[in-house]
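Here the complex is missing a single protein chain, while all its other protein chains stay put.
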Amino acid sequence: MDLFDFKDGREGYYGDYGGTFLPEILHSTIEELKRAFRDAREDPSFWQEFVELMQSYSGRPTPITHLANLSKQLGGAQIYVKREDLNHTGSHKINNVMGQGLLVKRMGKSRVIAETGAGQHGYATATMAARFGFHSKIYMGAVDVARQRPNVFWMENMGSEVIAVRDGQQTLKDAINECLRDWVTNMDDTHYVLGTACGPHPFPEMVSWFQSIIGREARDQLMALSGRLPDRVFACVGGGSNAIGLFQGFMDDSDVELVGCEAGGFGPGKGNHAARLAYKDASVGVAQGMKTYFLQNDDGNMLETHSVAAGLDYIGVNPVLVHLWEQERVRFEAVTDEQVTEALKLTMRSEGLIPALESAHGFAQALTEAASMSTKEVVLINMSGRGDKDIFTIADAIGDDHWKQFIRAKANEYGTE
Amino acid sequence: MDLFDFKDGREGYYGDYGGTFLPEILHSTIEELKRAFRDAREDPSFWQEFVELMQSYSGRPTPITHLANLSKQLGGAQIYVKREDLNHTGSHKINNVMGQGLLVKRMGKSRVIAETGAGQHGYATATMAARFGFHSKIYMGAVDVARQRPNVFWMENMGSEVIAVRDGQQTLKDAINECLRDWVTNMDDTHYVLGTACGPHPFPEMVSWFQSIIGREARDQLMALSGRLPDRVFACVGGGSNAIGLFQGFMDDSDVELVGCEAGGFGPGKGNHAARLAYKDASVGVAQGMKTYFLQNDDGNMLETHSVAAGLDYIGVNPVLVHLWEQERVRFEAVTDEQVTEALKLTMRSEGLIPALESAHGFAQALTEAASMSTKEVVLINMSGRGDKDIFTIADAIGDDHWKQFIRAKANEYGTE
Amino acid sequence: MALSNYISEQLAAREGSSRGALLMTHVVCGYPSFEENWQELEIMAAAGVELVELQFPFSEPSADGPLFVKANQQAIQNGVHVDDCFEFMQRVTDIFDFKVVMMGYFNTVFKTGPRDFMQRLKAAGGSAFILPDLPVDEAGELHELAAELDLDPIVLMTPTNSPERLQKLAQAAKGFVYCVARKGVTGSQTEMNAEVADFLSTCRKYTDLPLAVGFGVSQKSDVDFIASHADIAVIGTAALKTWESGGAPALTEFFAQLAA
Partner (left out) sequence: MALSNYISEQLAAREGSSRGALLMTHVVCGYPSFEENWQELEIMAAAGVELVELQFPFSEPSADGPLFVKANQQAIQNGVHVDDCFEFMQRVTDIFDFKVVMMGYFNTVFKTGPRDFMQRLKAAGGSAFILPDLPVDEAGELHELAAELDLDPIVLMTPTNSPERLQKLAQAAKGFVYCVARKGVTGSQTEMNAEVADFLSTCRKYTDLPLAVGFGVSQKSDVDFIASHADIAVIGTAALKTWESGGAPALTEFFAQLAA
């Protein structure tokens, strides 16, 4: 199944979803990007260059780890984990970012901008910009700046300017708006490095393509390790890039069940979560460049969202995944904050792995399901990132007192301003 | 040159250095360990198992990255970096720890203890213990606990008990003493996972052996990438494990100059630094199980040490490296805190890499030397770890005001006890 | 009367007057409040503006600059809904002579239901609509619905468009064409120079519809410039800024100066 073999006149559409909804001023910029991407995609040496860059700079291929302890403890399916956390900068975001970096070079642009929520994508973009020698500006909701300061610190130290966006809910979606505003002003020398498989075409396709490196590797690796295809594959879904990246490896394997895990936050109910498909609180809309499911009210204005994971609380979702969901090719589940924290603790203690809070959504769902599967079955989880970037959030989620004492002591040491 | 082909009656000695200086009560424990290690070393399937574990769990082989930007900017030698930072848990420490974990399993023990300074080794040990299902206790100087709280947080969350050691200078050496005290009490079920190539024989040999995986990979990789052997190889030296690990790959290549980079701290002068060989403030002594160079006074009591890098401020040094230094096979240089901070900033901005403060010692020395070498020459740096674990220390070293504000705000949010 | 006819008539009427271009002004529905909107509109009407955009607030106004972003947000926080905007539009078209153009983002239309939205727009007395995030390539269906109801989709032309693109835009355009004077979002100053003049004469090559010029029009000299190269000067942020800083007297003075 080639997801990107568009019907005539439906370029950029996956079923009813996708498209390019942008101000006219960006039309030529998007056309230029589409051309550059198309050229790159058709040039085998480009993918080759991409893979080599990811090998030498980011440590790809990332391995697959068998969770022998948890598989045994739960007494069900054999659990395997794709280790995107081992990438340089600590998450799968770098795959997309380095790919776009190569494309920027090809287009001859010298400046990049990016939105970031959790900070992982901004961190990755700042890294890419430093490595490629681009100027860079990262837009980040002021609320996210406050909760993800460590990532901001590194972005700044890699030479990026980080702008705290104070509009709207001051989170990811507002940072995207701000990027669009920058882009319509500076498109001549600037590329907008979108961080997930959302936004206007060709971004969902392009980001999916770069992230497909995950699934390509994973299928071969898992076959080699376990001798068979997985029965179920789990990935968390924020914008949907790590999920589509892994799922692509198994698109043609119709017996492999693909499961997207959304942020269930406090549970169902508008404003409590960021589950666009697993709960019933979202509906189709057009915003931020694309047509897809959004958490919005009857006027089409976006709702507040909530998740313990800053990288999952996005209002919209990858249109490719929506299509696959409607086709019943991908199942969607929501995982609550509480389930996430429990799964995280269990994984740390049993396997010595620290999934990012985002990734822990996939773990939580997979562990629950694995327990009632047979020991011959195999599940695969995408560990999209490592959790040590989340120390403040995790410490808060766990309510760690030593940590609080440490922070108080540090603050004392720094004194007042 | 086989460093570990000991002369009769001189087992565990490298020239005049090394040996086994331990309380009699540990004699049989050390003998048991020597036997187990000897057996493992002679069993090719053990190394095979080790390599496979490191591949599937830690992402080995770690790549080599060419620093094209810095090479060009400095106008000298081509600079390559071995990326131990991409290991699971973020440093080379995991190599040694997983290897010892396999050995513990072989010996049938169920509990591990470890000292830690920077926290990286403790973090790696806690991870290993979680993965192997061992009980674990990590001893850490109280001063280090205070400055490396993030690592402590993760150790505890992976199920290790972390003990803040309040004796002596409350740093690494005191944690080692405390481990020895635990070991003389609990040797029946307990293995002491020493974190660097120091301590009584067989630790220097054993740790070197596990860490040799770095050099074995690096030599082949660099040949493939640059088509030639490096002219100079740089590694930071705390206890000396990452350095000996990398250097072993080039031991027989007599044209390859090996450079160990020590913590110059504030510069020469007793108490100002932790340079055992590059400065003239150390002398030969016997402590913590081995005979080697120590920073000590005329009574044989140990001096205070200082370094911006918590992982480098150890009083003693790998006896293998001392021997190689006396043989003029390894050159030793000291790098001051200030040089380290500058090199770190430069590397972040120019290449998007964040070396650990420890590793940044190697970078600083290499960048300085590379600048005056020819563009055809090649230097290799060991990036023993990633710096994002050091955010508090780096923010302090750089004096970042946003960070301080953030910590003050967090402390306010946490309120008083 | 068709919008373009209305514009032609008004343009003819202005022939030889001190203000050679028509004026299109802008309010964000419910910001600061519907009462203040009404006061602004009274001043605009008194100043003789020919067209007014009523912006339906949207939570993601990505083509707007800071002032309008804040206005959109605040209006939503004030509890302004689509229903309120249509009600307000009805009252406005009942009373005032200027033509009303709905302005907003496509999701507001999409979520209401395009047919429903168009019918309500018609019913409320609107003449046209501007949806800056709906490119013509995606607009086919909506434009058909609009045509059925004789509502004009206002198309934007921009300095970055290729000749082929301008042709395509011209084909879709009705009523008038909105020429975006420069890159960027609403709100900051545009220097009305030879580059803008060139751009406008390029637009003119592709369409016979009246040309409106927007983004950063704020002073008499801008309006004069537009009078000699196009037809309609769009006054957006400048008016809101004036209202916010000086209220009714300042806004009255602002329009007096523009039309002087």
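Chains here go by letter, A, B and C, matching the order in which they are written, and residues are numbered from 1 within each.
Convention: contacts are C-beta pairs under 8 Å (C-beta built on N, C-alpha and C of every residue); 3 or more make two chains touch, one makes a residue touch a chain.
What you are looking at is a predicted structure, and each value in this text was computed from that prediction instead of being measured.
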Among shown chains, those touching the left-out chain: B
Selected residue (touches chain absent from view) among B:Phe21, B:Phe46 or B:Phe266: B:Phe21
Contact partner of the left-out chain, one of B:Leu3, B:Ala36 or B:Leu180: B:Leu180
Residue among B:Gly101, B:Gly141, B:Gly195 or B:Gly285 that touches the chain left out of view: B:Gly285
Touch residues of subunit B, complete complex, unshown partner: 19-29, 167-168, 173, 176-177, 180-181, 184-187, 283-289, 291, 294, 296, 298-302
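One rule holds in what follows: only the chains that are shown with their structure count from here on.
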From subunit C, the most remote chain by mean C-alpha position: B
Inter-chain centre distance, subunit A versus subunit B - centres from mean C-alpha coordinates, in Å: 34
Gap in Å, rounded to a whole number, between the CA centres of subunit C and subunit B: 66
Contacts with 2+ other chains: residues of subunit B: none
Numbers and ranges of subunit C residues touching at least 2 other chains: none
